[in-house]
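All protein chains but one are shown at their positions in the complex.
Per-chain residue numbering starts at 1, and chain names A, B and C are given in the order in which the chains are listed.
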Amino acid sequence: MENTVFTINNLNLYYDQFQALYGIDMKIKRNEVTALIGPSGCGKSTFLRCLNRMNDLIEGCNITGEVKFNEKDVYMNSYDVINLRTKVGMVFQKPNPFPMSIYDNIAYGPRCQGIKDKKVLDDIVKKSLTKAALYDEVQDRIKGSAMSLSGGQQQRLCIARAIAMEPEVILMDEPTSALDPIATLKIEELINDLKKNYTIIIVTHSMQQAARISDKTAFFLMGVLIENDSTNKIFTQPKNKKTEDYITGRFG
Amino acid sequence: MELLKKNPFRDKFNSKKEAIDYFVRTFFMISAIISSSFIIIIVVFIAKEGIKPFITDNNGIGSVNLFSFITGKVWLEGTAFLSNLYGVGFIIINTLYISFFALLISMPIGVLTALFIAKIAPKKIAEFLRTVVELLAAIPSIVYGLFGSGIILVFVYNFAKIFGIQSKGGNSVLATVLVLALMILPTITALSEVAIRSVRSEIEHGSLALGATKTQTNFKIVLLSAKSGIFTAAILGVGRALGEATAVSLVAGNARSGPSFGFFETTSTLTSTMLQGLKETVGIDYDIRFSVGLVLMVVILLTNLMLNFAKKRVGNINVK
Amino acid sequence: MKKIWLIVVVAIILVGLTACNSTEETWDSSSNITVYTRDTSSGTRAGFMSGIGFNEAKEDDSLLVNGFVIKDNTGILTSMEIDEYGIGFISLASLNNTVKGLNYEGVEPTIANVINNTYGLKRPFNYVIRSLDDFENETEKGITLAFIAFLGTTDGLDIIMNKGAIPLDSTQTWDDIKNEYAVCNQDNSNTTIKIGGSDSIEKIALALTEAFAPKCGDFIPEHDHTGSSDGFKRTQGSEKDSDNYKHIGFASRPFKDSEQGSVDTQGQLAWDAIVVIVHLSNQLNNVSAEELKKIYNGEFLIWNDVLD
Partner (left out) sequence: MSNKRIRIDRFYQFMTYSAASIAVIILSMIIIFVISNGSGLLNFGLVVNDYHAKFYNGGIDNNITFSQTERPESLTSEIYYSEKWGIGLIEEENREGNTIISVEYIDIDSPLRNMRDKNNDNNSLSLSEGSIVSSIKFYDKNSALTIHGAEHMINELDTSDDFREIVYSSLGGGVRGSIITTLYIIGLTLLIALPIGIFTAIYINEFAKKNRVTSLIRSMIEVLTGVPSIIFGLMGLAVFVPLTVKYTQADSANLLSGSLTLAVILLPIIIRSTEESLKVVPDDFRTASLALGANHTQTTFKVVLPSALPGIMTATLLAIGRIIGESAALIFAIGTAIKDDISIFGKSTTLSVHIWSLMTDEPANIELASTIAIIILIIVLVLNLIVKLIAKRFTKNFG
């Protein structure tokens, strides 16, 4: 299997007149955790949303350049965006479980794909919940409302929901920013577990978090990719002055 | 919201802000009490008039038997002003039957139209449709009645003919259902649209990110998340259907016995019965119409309770 | 749920298609008669039922044939445009060429025939005023009395006739008697006279007051017509001192026993003829009281019963 999942070439993104991303070139490797860091408004979330074309939903959003997923440009006209999103899952900043049962939340994605067999679904739900380290906590109320879970549980449910689709990549947009430290820790442990099987791209505000969980780190500033290297390098010997300023806390 | 709770009954306020808070809250509470007290005034007023036929001897005619009134299959056995043999059992069933079908037609059309306006249509078309719906909400019910007797009756009459049925000039359950469905459509659409529009976009994005199509998201997630508001729309819609009189009396045929289940039979509703001749009658024949009003209030109350119960169930427990 | 939606959508489309295809058929005399009537509180109904000798059914629906339809005046008229096999009755003033008005006992329903008393199906239009002691002041009383007198003059009759009702007979003109009503020579533009009662008479009453106001010091007529029963109720009955009291009330039916005031406060101003109507394609041209009674009580169920 090819080792590079995403190849981004000269990606520019505009909201109407405003340019949010400038000529991004980047490669993302399989089964690695890539952290995207940078100050607020630097374009890291926008960049993340380019990878599963969630920016399509924003009016007036224009994109030039290439985003190749498994060697195919996802912005080609003929590209099946629905298929892309099943292969590239996403977890959002705020836990956003659907107002239905835990079971239905997880079965939602597979059902949308047309899977109806109860046994298959049961299996998927159990597997996903186990992978998301949630099964033990919720197994006795799996038919209960997802809204009754705690924030951390909800976020893990959202991860389980994404896993249920058996994606290759999971995009995480500041998944722990709305959670307390204990819940955050659990998610981080989970991410460490998951990277064996999945490629994870995570946007985070916390440099400690990036340092703890990621293999690669990319630093964004004002819509420009300043530096992209292994996490160790970025945090110990950054090549760029701006990166150094940022990680040493001189701004941002 | 628990954060906001504070004890209002303190001996003195710690600051001016708290004092203002206290007074504003009291003022708002008074508003709420005023709003809710009207139902008491109405119930007392209707009950006072409506109970009369059952507890007085109605100037020698004799008191109306409550049980046979509630279960009766004929509106009035005998001569008005001289008989006490009133019955509304069949009218209650007719009313519920008609309202159910009106809702059955209106809900899907209204909700889907609301979905179209809120999520699918381009902005300009959405704005246009919204205005159309608001306009229709303002058309007096008598004009709907006019439309009903001018267009829907003809349509139902010819429609029945296709099946070889000779309907009563179109005056029928079907015509009434159609007119009511039309009348509650704007209400349902407008309120559902508000509910759908206020579904958080994160939830929608969550669904899209899972590889659901836009349509799947709209049907499985958006409608589901808006269900509380949609139920509210249904409750208001049913309320209007149950309470509508003028238009109904123009197309129902005002059957005096029943119940009528056939789609081409004439029928009658509680309101149309109540309104019929209200201004022309005196004595028991006048008072009994308030008893009908009382029955109507009870029916509406029970329907509301049922729908609210359903709404709570739907709101709490998993639904597919 | 989804399936129900689908069914509804398909049904509506189907219905829409089929409605376009319906064709006019010839009139079939073996069809059932659909009976239309006003409700029991209607003056027209009372006039009709007593006219055809079916007095018991004036206020009793349970004597009528099964499956009758209750509608108002306009409703019956428009229904008879649609329903080929219906029969109903309306006020002569409402008759137009969209329906067929039947001869009654061989007499054509025209104003002339009502006036010469050959057309028998009719009802009275009555008025009632407050008891003479109940007026708040002399001006109101004077104008009210003058108005009642005006109703009986040829000038009043002309207006009644213009509005399609059938006036009583008179030879006096307003000019002949106006000197008896001195109140009309003063300026009455601050006096409001409240008029109510039957809404069938509203148009006539409105025309009468509009024409009479300039003749009587430009008093202000306030019309609030809510039904025949309110005619008596709000002038001499239970609501005569309420906020809705009236100076003059009208009733489109005879006053009931419970609605009798003193003689000088009540009277008739006109007749209204009642016409039996059917669909234009109906073969029937003439109908008798007896036949009508049999139609309405259910002895005649199909049109052949009447035609034979």
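Simple rule for what comes next: contacts are C-beta pairs under 8 Å (C-beta built on N, C-alpha and C of every residue); 3 or more make two chains touch, one makes a residue touch a chain.
Note that the coordinates shown come from a computational prediction; the quantities given were computed from them, not determined experimentally.
Trainee: Indicate each shown chain that the hidden chain touches within the full complex.
Mentor: In the entire complex, chains touched by the missing one are A, B, C.
Trainee: From the list B:I109, B:L174 or B:I221, pick the residue that touches the absent chain.
Mentor: B:I109
Trainee: Taking the entire complex into account, which one of C:L77, C:L145, C:V278 or C:L292 touches the absent chain?
Mentor: C:L77
Trainee: Which listed residue, B:V64, B:A80 or B:L182, touches the chain dropped from view?
Mentor: B:L182
Trainee: Write the list of subunit C residues that the hidden chain touches.
Mentor: 5-6, 9, 12-13, 72-74, 77, 90-91, 93-94, 96, 154-155, 158-159, 161-162, 164, 173, 175, 199-200, 202-203, 206, 210-211, 213-215, 222-226, 243-245
Trainee: Write the list of subunit A residues that the hidden chain touches.
Mentor: 80, 82-83, 113-114
Trainee: Which positions on subunit B touch the chain that was left off?
Mentor: Residues 1, 3-6, 17-18, 20-21, 24-25, 27-29, 31-42, 45-46, 108-113, 115-117, 120-121, 129, 131-144, 146-147, 150-151, 182, 185-187, 189-191, 194-195, 197-198, 213, 215-216, 218-219, 229, 232, 235-236, 238-239, 242-246, 271, 274-275, 278, 293, 296-297, 300-301, 303-304, 308 of subunit B touch the chain absent from view.
Everything below uses one rule, namely that only the chains that are shown with their structure count from here on.
Trainee: Taking contact as defined at the start, I'd like the list of chains shared as neighbours by subunit B and subunit C.
Mentor: Intersection of subunit B and subunit C contact lists gives nothing.
Trainee: Can you compute the centre-to-centre distance for subunit B and subunit C, using the mean CA position of each chain? Integer Å is fine.
Mentor: Computed from C-alpha means, the inter-chain centre distance equals 33 Å.
Trainee: Roughly how many whole angstrom separate the Cα centroids of subunit A and subunit C?
Mentor: 78
Trainee: Residues touching two or more other chains, restricted to subunit A: which are they?
Mentor: none
Trainee: Could you tell me which residues belong to subunit C and also touch two or more other chains?
Mentor: Where subunit C is concerned, no single residue meets two or more other chains.
Trainee: Of all residues in subunit B, which touch subunit A in the complex?
Mentor: 200, 202-203, 205-213, 216, 220-221, 224-225, 316-320
Trainee: With touch defined as at the start, can you tell me which subunit C residues reach subunit B in the complex?
Mentor: 4-5, 8-9, 15, 18-19, 21-22, 25, 31-32, 34, 36, 39-42, 56, 58-62, 67-72, 75, 78-80, 82-83, 85-86, 226-230, 233, 258
Trainee: Could you list, by residue number, the parts of subunit A that touch subunit B in their complex?
Mentor: Residues in contact with subunit B: 52, 54, 57, 82-86, 89-90, 92, 94, 96-101, 103-104, 108-109, 112-113, 143-145, 158, 161-162, 165, 171.
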